[in-house]
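Apart from one protein chain that is not included, each protein chain of the complex appears where it belongs.
After this line comes chain A, so read on.
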């Protein structure tokens, strides 16, 4: 009985952490809500954001080197959120973790503060932000060709084209093919500055 309770608590904690990390990722690259009552994703921008792009999958992959520390990061950002709410006089909804309870603008302000030069924890938050961005702009947890085939929201938004059948990109037309400027007068015959 006791063990089950502990397991349930761990599960809740893990869920809270995931919810918090989703909210963080959504602050970095915002997206539209996945369902009407979505709390983690604030719905601050059209189309899928970092969460829909798979930020949690990437963060939880041990190849990143930060997967072990994620629960700690979630705990810390929630502490910062609580302190921030107190400072600016916000009432936080106790039903969700403090960072999740913040409005998008407040989440943004808090992340800006945490990543500003001079913040003692800046490196952690920059690292977390880096992987959230990479989930969106390069789908770093997926083979690029598969991600494109499956409509990955980040790669699609950026307009990255599909590769050839062998998984490689080739562009037959690649340039305007004509002279577009005068050469620098002191250019050597082999094409270097004189």
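Here is the rule we go by: a contact is a pair of C-beta atoms (placed from the backbone, for glycine too) under 8 Å apart; a residue touches a chain by one contact, two chains touch by 3 or more; residues count from 1.
In this section, contacts and distances are computed from a predicted model.
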Hidden subunit of the complex - UniProt protein name among "Dyp-type peroxidase family", "Sulfur carrier protein", "Cholesterol oxidase" or "Multiple sugar transport system permease protein": "Cholesterol oxidase"
For chain A, residues in touch with the removed chain: 27-30, 44-45, 49, 61-66, 108, 111-112, 115-117, 123, 126-127, 129-130, 133-134, 136-145, 154, 157-161, 163, 167-171, 173-185, 187-194
